[in-house]
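Here you go, one structure.
Note that one protein chain is taken out, while the other chains of the complex remain in position.
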């Protein structure tokens, strides 16, 4: 088990963490990389970063889908929208690893999804070895 | 492989199953807990339960997002909305386990998501051991 931290900069943003994950799986041969975000107002997703507008589109889509300030939980903590987004996107991904390399497709990158930043976020990585 | 059953009480509700899962992983050292719901009208998600309004907000959000009675499948079985919600939320989560403890964040709890209750729901748990 290994973990690292990412400092986010905005309330909502997608941050490409592909290179950081690639670094962590280098020592492994064949397996499944499991990447887990231990937060209830952040998520993780796999999508394209060749066009940096795409993560912005995903953020904008979610902002329109889940408006702020309309929810019961907002009376306590003004971030119900952030929690709802986390349940839509999910808080873990798992990716095949072959000869130390993530088997991502050409257009796949890994994004930490910040929904209630700026914050310092933890990411936990495990590689399940395959025989 | 171990499994247990939960009786749900409403058509839509989120039920906190964290304590039940914690109990199941106690015997394991390091691994990944895989929790699978073998149903097409229920799901599983990780989110906050410190404020019990939050699971209600998630239920309300999904009810507004996916209205009832508008879908082709409703001619056969009046629960297309339940199925669609299940595909949005997903039917499994996987969580790192360290020294017999789920590595959940401070604000993370595990919820069975009932979208077509009341029903008796099965939950299947496996722990993948890590070296």
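Chains here go by letter, A and B, matching the order in which they are written, and residues are numbered from 1 within each.
Simple rule for what comes next: contacts are C-beta pairs under 8 Å (C-beta built on N, C-alpha and C of every residue); 3 or more make two chains touch, one makes a residue touch a chain.
This is a predicted model, so every value here is computed, not measured.
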Problem set entry | Touching the absent chain when the full complex is considered, from A:21, A:37, A:66 or A:88 | A:88
Seminar exercise, completed: Where B:7, B:29 or B:92 are the choices, the one touching the absent chain is B:92
Problem set entry | Residue, one of A:15, A:42 or A:58, that touches the chain absent here | A:58
Seminar exercise, completed: On chain A, the omitted chain is touched by residues 30, 32, 45-48, 51, 53-54, 56-58, 60-61, 65, 88-90, 93-96, 98, 103-105, 107-108, 128, 130-131
Problem set entry | Sites on chain B contacted by the missing partner chain, in the whole complex | 1, 34, 36, 38-41, 65-66, 71-73, 75-77, 80, 83-84, 86-88, 90-92, 94, 122, 124, 126, 128-129
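In the analysis below, only the chains that are shown with their structure count from here on.
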Exercise. Taking each chain's centre as its mean C-alpha position, how far apart are chain A and chain B in Å?
Worked result: 20
